[in-house]
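A single protein chain has been removed from this complex, and every other one stays in its place.
And then chain A:
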């Protein structure tokens, strides 16, 4: 059963074809990764799924239902599509706690009047969200020591973790992570990989990520799609993708399969 199904998606900006006839599927409750060289269209694909770009052709089906362009980003968020960004998109002036609470925004209902009085429903709702955020997310991601700090004062790795926390507060069904471990050190990468696996196993959330770190991709992905020049070259299990000559060509630009296979394997072992 696929939770997301992309069929024949095409997107172009003027003469630039960002995506051409892209089709692939994201099986439910898996870690699915999109890989490909820079400029292959990975982030454009994310933007199509979250509703920022309107593809000229093709369909996106989410839980069996089509997602037409008329469903705007806020609505998609409410449907359970959460994402993080390649360059962290947190609210820098706010505390970690407020950033994470913002993730729960779509699931909250209190209106302006009860907010002004901070009485009754608004107060109860705020307290419920605080409890949920504390006990389910902050505790899980081990960021309780920084909850009162403004995001701008945190290290890059911690900011990435806070962004993940905010996405989790949205109670997503599909969590889209754009380069979750880029620029992290070894230890931070291992933490993040552990969190991603736990999110899939314990929370039952499907993870769709874009990532360049091949070691991590091969280690934790259940399903991989390879994108190059806006087209899907192949999709399948990590082991199959790793040995696909087309993939190797896309990454190395030649057909020296053996040397790359060694390189990939070495990286896989190192990680």
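The definition used in the following text is that contacts are C-beta pairs under 8 Å (C-beta built on N, C-alpha and C of every residue); 3 or more make two chains touch, one makes a residue touch a chain; residues count from 1.
The rule we apply is simple: contacts and distances are computed from a predicted model.
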Missing subunit (named according to UniProt) among the choices "Phenylacetate-CoA oxygenase subunit PaaJ", "Germination protein, Ger(X)C family", "Fe-S oxidoreductase" or "Branched-chain amino acid ABC transporter permease" | "Branched-chain amino acid ABC transporter permease"
Option from A:85, A:140 or A:229 whose C-beta touches the chain left out = A:85
When the complex is taken as a whole, what residues of chain A touch the one chain not shown?
-> 50, 52, 72-75, 77-78, 83, 85, 89-94, 98, 101-106, 108, 110-112, 115-118, 122, 125-127, 130-131, 134, 166, 170
